[in-house]
Every structure is written in C-alpha cells, then in structure tokens.
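Got a structure for you, written out below as structure tokens; questions coming shortly.
As you look at this complex, bear in mind that one protein chain is not there, while each of the others sits in place.
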Amino acid sequence: MTLDRTDPESEIARAAEAFGNWGRWGADDRLGTLNFLDEAKRRQGASLVRRGVSFSLSQRFDMDGPQKGWRRRTNPVHTMLDTGTDASLGLQGFPHGIGGADDVIAMPLQCSTQWDGLGHIFDHGRAWNGRDAAKTVTSDGDLVTGIEHMAPYVAGRGVLLDVGHVVGTDGELPDGFAITEEHLTATAEAHGVAVGRGDLVLVRTGRLARARREGWGEYAGGPSPGLSFTTAGWLHRTEIAAIATDTWGFEVRPNEFEHAFQPLHQVAIPNMGLLIGEMWDLDALAADCATDGVHEFWLTAAPLPITGAVGSPVNPIAVK
Amino acid sequence: MTLDRTDPESEIARAAEAFGNWGRWGADDRLGTLNFLDEAKRRQGASLVRRGVSFSLSQRFDMDGPQKGWRRRTNPVHTMLDTGTDASLGLQGFPHGIGGADDVIAMPLQCSTQWDGLGHIFDHGRAWNGRDAAKTVTSDGDLVTGIEHMAPYVAGRGVLLDVGHVVGTDGELPDGFAITEEHLTATAEAHGVAVGRGDLVLVRTGRLARARREGWGEYAGGPSPGLSFTTAGWLHRTEIAAIATDTWGFEVRPNEFEHAFQPLHQVAIPNMGLLIGEMWDLDALAADCATDGVHEFWLTAAPLPITGAVGSPVNPIAVK
Amino acid sequence: MTLDRTDPESEIARAAEAFGNWGRWGADDRLGTLNFLDEAKRRQGASLVRRGVSFSLSQRFDMDGPQKGWRRRTNPVHTMLDTGTDASLGLQGFPHGIGGADDVIAMPLQCSTQWDGLGHIFDHGRAWNGRDAAKTVTSDGDLVTGIEHMAPYVAGRGVLLDVGHVVGTDGELPDGFAITEEHLTATAEAHGVAVGRGDLVLVRTGRLARARREGWGEYAGGPSPGLSFTTAGWLHRTEIAAIATDTWGFEVRPNEFEHAFQPLHQVAIPNMGLLIGEMWDLDALAADCATDGVHEFWLTAAPLPITGAVGSPVNPIAVK
Partner (left out) sequence: MTLDRTDPESEIARAAEAFGNWGRWGADDRLGTLNFLDEAKRRQGASLVRRGVSFSLSQRFDMDGPQKGWRRRTNPVHTMLDTGTDASLGLQGFPHGIGGADDVIAMPLQCSTQWDGLGHIFDHGRAWNGRDAAKTVTSDGDLVTGIEHMAPYVAGRGVLLDVGHVVGTDGELPDGFAITEEHLTATAEAHGVAVGRGDLVLVRTGRLARARREGWGEYAGGPSPGLSFTTAGWLHRTEIAAIATDTWGFEVRPNEFEHAFQPLHQVAIPNMGLLIGEMWDLDALAADCATDGVHEFWLTAAPLPITGAVGSPVNPIAVK
C-alpha cells in the first residue's frame, strides 16, 4: 500500500470510508470496538492465567514524568492534606493516638499511562459514530461517550506484540520507524500467537526503555516509532477491541505525510471507534513473555469512571 | 467480646498487640496483608470466571459525589483543555480536519471509590511495620509505603459478603449498625462461601443504596453501618488480603467508644497492615450474586501508581 | 421605568441598544468602561488619602467560603508542598539549618472576591465590542479581552454607596430587594458624595454581613438584594469605570423577569463593557465611612494578570 504523502486529507478520507464502523453497533453506541470484547473472550482470557503472576503495565504518576507542558499537559502534582510529621508531633487533634495522612492530585488525564476515550479525537467536526463533535464534547466534558461508559468492560485476553524485540535492534525500534502490517504479522508469528476479534493488543516498540535509559527528552510529543498509517486496515480487519503502545502517541512520529498531525488517530478513534492506550510500560511483561514464550494473558485495564472524560489514567494489570 | 466503651486507647492497644503483624514479612515490607495474596490464590481466582460477565465496582468521579469539604476533601473537578465545540468551529489550528479534546482533573485521592494506602493511618506516631510516621509520610508523600508499591498485586479471588441482604431489612443495615464476626460468618454461610487467606473481601451494607435513593446527606463522614471494632480478630485470623465496603469509613459510625475516631482503622492499617477499600459500589454485583447464588469471583482492583500516595482512586472490576 | 416581566429578551435588547458602547473606544478595545479611568481621575483619587489608613475589601480565600459546587465552582483548595513540621524534624535536606514551606492553590477564578472579565458574559453569541464569542473565548481562554489587559489600570477614586445603611434596616437590604437609580441617588446624597466618570463604585447591600452572621446558606447563587435591571441607564450615564457589590451576583436575585438569568449582566458586560466586581467585603470600610462621614477614597483593585482569564480573584485596597 502506497500513500500519497502530500495529501493526508484524501488518504484519511479513503481510510475512514474503508475502515469506519459508524452505525455498526447502533446509533446509540458508546463503546466502539470494545463491543468486540464479549463474555466468551473473557472466558478465554481468564483461561490464560496459568502461573498466577501479575504485572502492572503502568508508569508511575509523579512530577518526574515525561510532560513538558505541550497543550497544558503537565506531570501530576501530588500534594498532602495531612502528613505523618504532623501526626507525629501531635498536631492533628484526634483522640486516642490515631493520626492520619491524606492527599490530593491534579493532573491531565493524558499525562501518563492512559486510555484515549472515544471523545478524544474528531474528524472534520465528527465524533465517534458520526456524531456532531460540538454536541458531544463541550466544556462540560463528553456528554455522550464519556469514558465512564467503558468502566466495566476492559478486561479480557491480552496479546503482546513485542515488535521491538522481533524487528528492532537490542529490543528497540528507532524514532520514525513505521510499524506496518507485515511487522505486526511477523511478530505474532515469531511469538506463536494469534490476534483476533475482541483482543486487547499491546505493541512494544522499546521507546520507553530508551527514554528510561537516556532521559525523557522528547518522549512526550517528539519523534518515536509507532504504527504506520497503513495499519488502519489491519486494525479494522482483526476486529481487536483495543490497542496500546509504550509510546506517547501510538502512531509513528514524524507522521508519514508531509504536513500532518496524528492521521491514524483521525481514522481510528472517530471513524473506527478504536480504544487506544498510550505510554504503557510493557517492559517487565515483555521480559517475562520472552522468558516463558507465552505472549498472551489475562488483562484488566479499567479506566476510572470520570464522568465525561475523554481519557483516563489507568494501571493495567496483566496476569499469566 | 465486650468493649470498655470509655477507654478506646486501652482497647486499641490490646487489639494492636493481639492482632498486629509488624515484622511478619520482614523489616522492609511495603505490602502488609497483600502478602497473603499469592500466585496460587490468583489461579484460584481466575478459575472463578465462568460466564465472562464483568462488573465495575466504582462510583463515578464527578462533582455530584458525596464530599462536603471535610478536611479539604472535595469532589473531583474535571475541566477541559480542548473541546469538540472548539474543534467544530475550526479553532484548533490542526491540519487535515483533525480535532481533539483533552482534559484535566483535580481531586483528593480519597474522594470516592478508593483504597487506603498503608501510610494513611498512624498509631501513636507509628506507621505500618512499626515505622516512625514522621519519617514515613512527609509533605513529599509516603516515602516508604507509597501506594505505587501495590500497583501490580491487587488481583485475586473476591468474595462478596452481602450483610445488608442477609442481616438487614430490604437489603440495608441502619446507620450505627455494628457488623460483628457473627454477622460476617452468618452471611458467608448463607452465601455458601468461605473466606480465607489471601481473599479480597467485599462487605455490602446497603448504605450506598440508601444514599443513592435519598441523596448523599451525610454519607461522607456521617453515621453509617460498618464493621465493629470487635472484628479485628476476625480480620487478622482469616488472613484476608484486603477488605472493602460500600460505606465512607469501613467501620461503624458513630464509633463504639464514647470519644473516638475510627479506632478499627488504627488497629487495621498501621498495626495489621490491612488494605482497606471504601465507597465501593457493590450493588450491581450483589444483585447478580443474589441471582446466581455465586458470591465469589475474579477481582482486579489495581491502585494508580501515584508515587508516594497514601490512597488511590480505583475502578475495581469483578468478573464472574 | 416599567419592565415587561414576561419578555426579558426584548427588554435586554432595548437596553443593549440604548446603553451599549460597542465601538466607543475603537474596534480593538479590550478595556471597556475602564477607559473612563484616566490619569486625572487617578490624581483626584490619590488626593483622597488623608489619614493613610488602609482597608482590604477581600473575603478570605479558603475552604470555608460560600461555594456549593454550582457549575463546578468550588471553594479554594490550598495545600502545602513543604511545611514547618517537616523542617522542624530535619527532613528537608537543606544545609545550615534553613527550612522552608511552600504551597499551592486550586480555585475557580470566581470563587470569592473577584472581578468579572469582559469575556465572562455574552449576548446572543456576541462578546464585548460586538466580537464573536466563539472566536473570543475558547478552551484556550479569552484570546482577546483576557483580564491580563486590565492589569495596570484598576486604581483610582473609589466611592462607597452604602445602600444597606441608607435604605435598609439595620444596615441590610432583604433578599429580592431591587436597588433602583433612585436608591443609588438617594444614598449618594445622604453620603454627600457625587458619582461620575471614571469612578470605581462600591455598592453595599449588607448581604455579606447577613451571611457572616447566619452562615453562608445560599449566599452563592441564591436570593439576594442587588441592582435592578432598570439601573442600566444610570450605569451608562454616569460613565463609571467599574462597580462592585458585597453580593454573589451584582444584580437582584430572583431576577425581575419571570424566566431569566442575570439579565443586567447581559447588558452591562458584553454591551456596555462594564467592569463588575462581586463578593467584595465592604463592611469594615463602610463602618469607617459611617464614622468619619467620608465615602470616597483611593482604591486599588488590580486583577492578577492571568493570561486569557475571564475573571480574577482580587484583594482590593481602599486607602483614606
């Protein structure tokens, strides 16, 4: 598949037409591809718990995170309402020697390991399922497809595609590397794992490992390996429920068009209704999968049900 | 067991002595009773996924929550950085028709459905495992037992004890009702379920159902059914990994001593190292359990790994 | 002047037509009636400093404020980044015995004593000076009339009109009391003070004094004395630079039309370009003015230059 790199708008329109899912689950749908994750898939996923070992796929949420302020995305600010120092000095006014600590947080919902909600991206003023973006996401939040509607469902079979290890060097792909359908297929074959309807697919590029080694640099917003625009067909045809990567932006950066900004998002979220995860930490899980040769597992990655949110921090838990 | 209601300090000291776990998992322990949740328990839990149906046990996070400002605990404030209205009007400056929405949140970590971290409560200046509270939780957060350390582990066998239905009227216990060991045991027997080492136990009182029907009122901080101080022995003896309720404060309110504040917390968190969840929404799960008669399930309730946090919002997912 | 209480839209249109100032200070104007406050007026104002006594006209900013959550307006949440307890215990890691405390705040800009910026209210999609509201105030804030543009100018002659004392009972007007032009004129005459071009006019109703005595209740958003819709002509004719009250909403509540919401705002801000202050604490100043009989003074009430803000907290300082 060749892209006209000078004409993203036409290419996006073509992909949206070919791979869109508007109306597939009815006019009132709020779940998009998460509809593919059914009870049978959950039973299959649960059967993958063999050893009982669990992994968190989340980065830590703190001021040492990757954000630099782009579009007012800061790192989380965590402050204390009460502390052990106050308690220790007897300053809290509680009876019988009890003391307490409490805390608050302020953070962008997309500051670290997160899901993009269906209201996160629009295509020419249209949100998921063809809705008017202006009537879907206002200053009051996402009035229709807020991420709270997904709260109970994101638990099923996870599949790791460690493209960094299979295709890259020392487990890492370079910035600007566009992962194609061929790379995804080759990786799945190398792992001996199949990807299909309702799966939660995790694509490891090694970009986070590099940031961890070399410092954040432009991890959040800069050059990165990621999915090629040309994978839109694969994303659609496989009928996966969700996909997540260890990169800031899921798709390759710089983008594959001359003047573009996240064109695969524009196809995948508002047109396909695909649930996308970003900045996941897949390294410990990948190391385990490399060791035991098993790249499928039970995965729970439930967004916080923040009413009207277009994204959510998440601590995904894989159990093998 | 009879309590001297005039002397909470002595009763707490006695319970702490009898039911404390300091040193049980070594001097460096950061997990407390979560140590009981091992890989075998996870395998057992996963085997409980029979139908593949999933439930979120989280309340929604928004301004309509229960908080009234006690100790600066507010409801979550969710605001938008970008919206569909801006995108729709072509005001975002992006190419090829892409538009986006982003959002931020500010919230106390204990504002709604949450876990108490091990640094949340102190006993006479001592934190979990006997540590000096002042050196454990400062303005920089919990430097030792921050909730990020629990991130990978809270997935296992869940057991619902619907005391509201078994002991109460119309599924609800009245405010001030102290749930005793006998109530817990009778409920487990009525459900035909056993509670043991490593389990994640959910106790439903019906308090949230009442708040949902009648309005929040004093849900957050006021009178409530909850665990009796006298259950400390049961909590210790059963070797459960964690416990959560549908109430604000886990234990009965008013407390069972004349001048007291959360005495069971003082035993359970810093002395026993027990992981406690509060304000969980157990109603949909309870209805399902009442229908199919199965009160055990796979439960994932991973806290966000907020560095140094003494609590975390959580969206617990039960799968049956 | 009689109002058709069933037709706010026509009455507003009439008043906007009669009392609007669009174009008066050029197409690029960002200041509205603040243009009336010139250097001569500042010289006059400074000459009113006779005794050198200063008054803060600000309520305190804290969790004990009036907000109840309407439209996500909360009270300020102030938390510490570092404390004296940490410093005292030697936990901060600084050399030679220095210790420090730092703090953060999260607050709506209209939570307490504040100015409404010119981008705060629109009339049928039009912002101040006839601008398209959609192109003026987006999710990025007020791109044109952000309150930062007023930062240097709000210092001049202040005049207190204590309508509560002159017209009310025991210094207070009842809720729902509509202050008319006649009340304003009578009060100025009783005080022996003239109101004119460029003045910063403070209208005391006594509503805050009542809230202070009886509790906040519905102070923020509920019934209140305030300016009648019929004062629009007086506000325009006097050519005052700004007006502020001790009430939540400046104008009388309930509003004087059957189905209405803040109709005088709709005339005064987008059409007249009037700078409006709310929730000011005028009581100490009013007591002093009653004592010495002087109701004019030097007033500095500079908004924080928050880029793109449509309001700002302010600590107004009157000096007599």
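When the chains are written out, they are named A, B and C in that same order, and each has its own residue count from 1.
Keep in mind that, in the parts below, contacts are C-beta pairs under 8 Å (C-beta built on N, C-alpha and C of every residue); 3 or more make two chains touch, one makes a residue touch a chain.
Keep in mind the model is a prediction, meaning the values are calculated, not measured.
Shown chains touched by the hidden one, complex as a whole: A, B, C.
Only one of the listed residues, A:13, A:57 or A:80, touches the absent chain: A:80. Of the options C:95, C:215 or C:293, the residue whose C-beta touches the omitted chain is C:95. The hidden chain makes contact, of the residues C:30, C:73, C:236 or C:253, with C:73. For the chain missing from the display, the contacting residue among C:24, C:124, C:212 or C:237 is C:124, taking the whole complex into account. Although one chain is not displayed, chain C still touches it through residues 8-9, 12, 38-43, 45-47, 49-56, 58-62, 64, 71-73, 76, 78-85, 87-90, 94-110, 119-125, 127, 132-139, 141-142, 148, 151-155, 257, 259-263, 265-266, 298, 300, 302-311, 313-317, 319. Taking the complete complex into account, residues 77, 79-81, 83, 85-86, 88-89, 91, 104, 106, 139 of chain B touch the chain not shown.
Those residues of chain A that touch the chain absent from the view are 63, 69, 72, 74-75, 77-83, 85-86, 89, 91, 106, 134-135, 138-140.
Note that only the chains that are shown with their structure count from here on.
Taken over every residue number at the interface, the positions common to chain B and chain C amount to over half, indicating a same-residue contact. With each centre defined as the average position of its C-alpha atoms, the distance from chain B to chain C rounds to 44 Å.
Annotation for chain A: residues touching 2 or more other chains are 79-81, 83, 85, 88-89, 104, 106, 139.
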